[in-house]
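Report on one structure; see the data block that follows.
Only one protein chain is missing; all other protein chains are in place.
Labels run A, B and C following the written order; every chain starts at residue 1.
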Amino acid sequence: MAGNIFGRIFRLTTFGESHGAAVGGIVDGMPSGVAVDVEFIQSELNRRRPGQSKITTPRDEKDQVRILSGVMNGLSTGTPLAFEVLNENQHSNDYANIVDTFRPSHADYTYTEKYGLRDHRGGGRSSARETISRVVAGALAKLVLKHYGVTVEAYTSQIGGIKLAGTYQDYDIAKAEENIVRCPDAEVADKMIALIDEVRMQKDSIGGVITCVVKGMPVGAGDPCFDKLQAMLGHAMMSINAVKGFEYGSGFDGVEMRGSQHNDIFYMEGDRVRTKTNYSGGIQGGISNGEDIYMRVAFKPTATILMAQHTVNAKHEEVETEVKGRHDPCVVPRAVPIVEAMAAITVLDAILVNRCVKL
Amino acid sequence: MAGNIFGRIFRLTTFGESHGAAVGGIVDGMPSGVAVDVEFIQSELNRRRPGQSKITTPRDEKDQVRILSGVMNGLSTGTPLAFEVLNENQHSNDYANIVDTFRPSHADYTYTEKYGLRDHRGGGRSSARETISRVVAGALAKLVLKHYGVTVEAYTSQIGGIKLAGTYQDYDIAKAEENIVRCPDAEVADKMIALIDEVRMQKDSIGGVITCVVKGMPVGAGDPCFDKLQAMLGHAMMSINAVKGFEYGSGFDGVEMRGSQHNDIFYMEGDRVRTKTNYSGGIQGGISNGEDIYMRVAFKPTATILMAQHTVNAKHEEVETEVKGRHDPCVVPRAVPIVEAMAAITVLDAILVNRCVKL
Amino acid sequence: MAGNIFGRIFRLTTFGESHGAAVGGIVDGMPSGVAVDVEFIQSELNRRRPGQSKITTPRDEKDQVRILSGVMNGLSTGTPLAFEVLNENQHSNDYANIVDTFRPSHADYTYTEKYGLRDHRGGGRSSARETISRVVAGALAKLVLKHYGVTVEAYTSQIGGIKLAGTYQDYDIAKAEENIVRCPDAEVADKMIALIDEVRMQKDSIGGVITCVVKGMPVGAGDPCFDKLQAMLGHAMMSINAVKGFEYGSGFDGVEMRGSQHNDIFYMEGDRVRTKTNYSGGIQGGISNGEDIYMRVAFKPTATILMAQHTVNAKHEEVETEVKGRHDPCVVPRAVPIVEAMAAITVLDAILVNRCVKL
Partner (left out) sequence: MAGNIFGRIFRLTTFGESHGAAVGGIVDGMPSGVAVDVEFIQSELNRRRPGQSKITTPRDEKDQVRILSGVMNGLSTGTPLAFEVLNENQHSNDYANIVDTFRPSHADYTYTEKYGLRDHRGGGRSSARETISRVVAGALAKLVLKHYGVTVEAYTSQIGGIKLAGTYQDYDIAKAEENIVRCPDAEVADKMIALIDEVRMQKDSIGGVITCVVKGMPVGAGDPCFDKLQAMLGHAMMSINAVKGFEYGSGFDGVEMRGSQHNDIFYMEGDRVRTKTNYSGGIQGGISNGEDIYMRVAFKPTATILMAQHTVNAKHEEVETEVKGRHDPCVVPRAVPIVEAMAAITVLDAILVNRCVKL
């Protein structure tokens, strides 16, 4: 109920603040018999690690994952799989000046009101370090999804006003990992990087959009009514820090289409039922139809900017605040593996739930 | 797990197909001592009723709600509040020709694959009648929210390419109920109605956007991490049939802003902490900050169109299908009370959950 | 959270007070493709019906179940299966004298304190009529369990001080349905009936024990740690009105045994792993081992007795109360199908959950 548990069968509980001993989590419902490839999990974590390039925060966090339970001889046992990543390299002093100050568009004010107190160091629970646990669990989910032939890939499709012109089908998504902004078109990537760099020099920040694609989905995952697959995906994505919007398939653009254009015509491809177009985004009536699931996730500009800002403190006095320290001018490049992780957890969970539906 | 339960404290379970005996639901977690105003509930239901205007389906469904439990002498008792609406005026024969045919962009194919069989009559569980239960529960939630001074209002802000130019603050939302498309600007409403009418004559359909605003929220509702208030709202909205996208606050447009523009500066208004702008959409770190919560919900064009379409049947033969019967050329006007209902249920639930947070 | 939902995959939500319009429930998670035999469901309901014999309450409630959704052409569709039983034959006046009085060992005082108000008519939600929904859902569970070859049977093994001497293996449980106290030994049954009759004449009441046996369980159902199969069964049984104790396998008597006696020795019976004794009660480490699951459930004497009692009223004055009306001097005979129902729901749920465990 307190919101740190996600999933129904593949159920993740996470913990950890920026400046506590560790961040981590427990996956309760990891299927047994899965090869738990720790190197793969670490490689996923490395993708979200700060300090990986000039356009991310210069913090250097090693973020080594350690598995505490649920694995024997490299195989998952079906019991809770707990993991942790120690917090290191903490500059608590960076936050001394905000103990009492509510940074604009941060969670400082709302946490203080909700809980009566807050851990001000590094944003406490609202820190970006919270996403470490998502990435680890997402990597575990991907390891299971491999057995179903399901892949999950995401990439940066927009930074500020710079957008990719094509849809996901126009790119080789794997190429996104070849540049630091994670955009599969090298030329556009360069422009995005230049924009982030410019914004960074201005001590400002910028937002962007991540596109995520799930391929190889079996038909039948997702539940009618409240737990439609798109509702679970929307929940998952909207729960990521800084996300402001979610759409799948035709999305917001679809509202301007006519039904006669938008309807995806069924046909047979060999013995497989397919659709000619895929405005449905691979989901019909809340249930996967076997076509690609694709979605777009909007991220706001990072709230932390290195300029003086007017604000209010805990005594309800109006004051100036100036954040120091090391921050991302744009969260989007590092959020790509986080979006993938949440998508992987969500579709795996839906696949597992679907096992219980028929006699 | 099967997806027909929503909410954590204020928990709604729904049931019902288009052509069964009834649709309805149970609210488990209705606070005790609330005056259950059945006339108000019925008036909300009437807002979603088919046949209310020339731009909605000509079906005439009376949809009288009946409360079965949980109320004594007009007050909620705190025990489960069950309700039902009988199904009447069913034309099962309208569906005889689709027993075996998968209508494009409907749930026919996915239901059949998921469950091994499906109720083809009127779309079965994926029928729009499923939303009746949402509206009844939403009306109950609104009755509770009144005690908190919270209001929930929605309106049509876009139909096809016709959009309202202003934000929600530019309109008197109450005026939306004065026209059949539920748009608060009478002039724009006329254009929207004309467009829907045109599309209807073409036997086609069209989509649109609904904007929803929650005012008077107490500070502190919503939970960090996975159950952020925007994540619960996103889940709620994405679970409505035909919804393709959700955004709140600055939404997708926010990605193009700089942090220095987007950050909402705190100031004191008397003894209340306020923000000068509200790009945050009333939620920071997943928790309400007392400002208005506003969101936009995108609806695709109705899948049911009265034209012949190519498709596949249950024997996996390619066939033509032509749907007969009575349908909405645009679901948006009738979806306004549904969006309000889901928002009301979600914010009330978050308010109740928040009671358990402090010592 | 408000406690009217039970189960994880096969999830039952119930509603209804004694004197509202109806009692009923929704099963969300009924597997699709099950033949929903309404006659069987009604026959199960008839087993719990009041007025069936001289030792039960003389109320005459027909209790006809009506299914509202989730079934087409006699098969479950996998969507929510809602059902209701109308309340009839209500003597609200019987309760006029207890509007304001807290009957001893009833829920009158605690409901009033918890909710601030209560439905005094017929015990409101704490009425025995609440169990109708359990029996209907239990019948649905039994219909599914048939496909697994699992049977659930219960019988009266003790009334007051009169006990069956043997264990469940010593009797043909089916014979329990041949007498009105539901005890499989006709001679002991006669003594039990005589005792209940005697107590009834004294306007008093008496308790008893029900033994329940689940045969044909597949190996592997039940989860380690908090949701051990015996924990779910304990939860299920302790949630029945008037139940004071639960034990399975060797139970309370097992505490006096030595490990060397109590351990169930494994051996091979053909290619099946069996145990020579079954003190484990068919569950080891929280997981079914394929042997019979057996348990005992203790019921207190009915709180409603037809004598004057001293008590306190809502104004906190000490008063005399005298309950009138029609009541069971012993709930045990009618509770037999309720115990079976809760066992059936619980083991089915565990079987379904177990589908998600392996890769």
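Throughout what follows, a contact is a pair of C-beta atoms (placed from the backbone, for glycine too) under 8 Å apart; a residue touches a chain by one contact, two chains touch by 3 or more.
Every value quoted in this text rests on a predicted model; they were computed, and no experiment measured them.
Peer 1: I'd like to know which visible chains would be in contact with the absent chain if the whole complex were considered.
Peer 2: So, spelled out: the chain left out of view touches A, B, C.
Peer 1: Touching the left-out chain: which of A:118, A:244 or A:334?
Peer 2: Only one of A:118, A:244 or A:334 touches the chain omitted from view, namely A:118.
Peer 1: Among A:13, A:56, A:101 or A:309, which one touches the chain that has been omitted from the display?
Peer 2: Among A:13, A:56, A:101 or A:309, only A:13 touches the chain that is not shown.
Peer 1: Going by the contact rule already stated, which one of C:99, C:174 or C:307 would touch the omitted chain in the full complex?
Peer 2: Counting the whole complex, the residue in contact with the absent chain is C:307.
Peer 1: In the full complex, which residues of subunit C touch the absent chain?
Peer 2: Contact residues on subunit C toward the absent chain are 1-6, 8-9, 14, 102, 104-107, 109-111, 113-116, 125-126, 130, 158, 160-161, 199, 202, 204-209, 219-220, 222-228, 230-239, 241, 243-252, 254-268, 271, 273, 275, 279-281, 283-289, 298-305, 307, 309-312, 316-318, 353-354, 356-359.
Peer 1: On subunit A, what residues meet the omitted chain?
Peer 2: 1-5, 8-9, 11, 13-17, 20-26, 28-29, 32-33, 66-72, 75, 77-82, 84, 114-119, 121, 124-125
Peer 1: Could you please point out the subunit B residues that touch the chain left off the display?
Peer 2: Subunit B touches the chain not shown through residues 1, 9, 29, 31-34, 78-79, 144, 147, 224, 352-353, 355-359.
Simple rule for what comes next: only the chains that are shown with their structure count from here on.
Peer 1: What parts of subunit B, by residue number, touch at least two of the other chains?
Peer 2: 1-5, 8-9, 14, 114-116, 125
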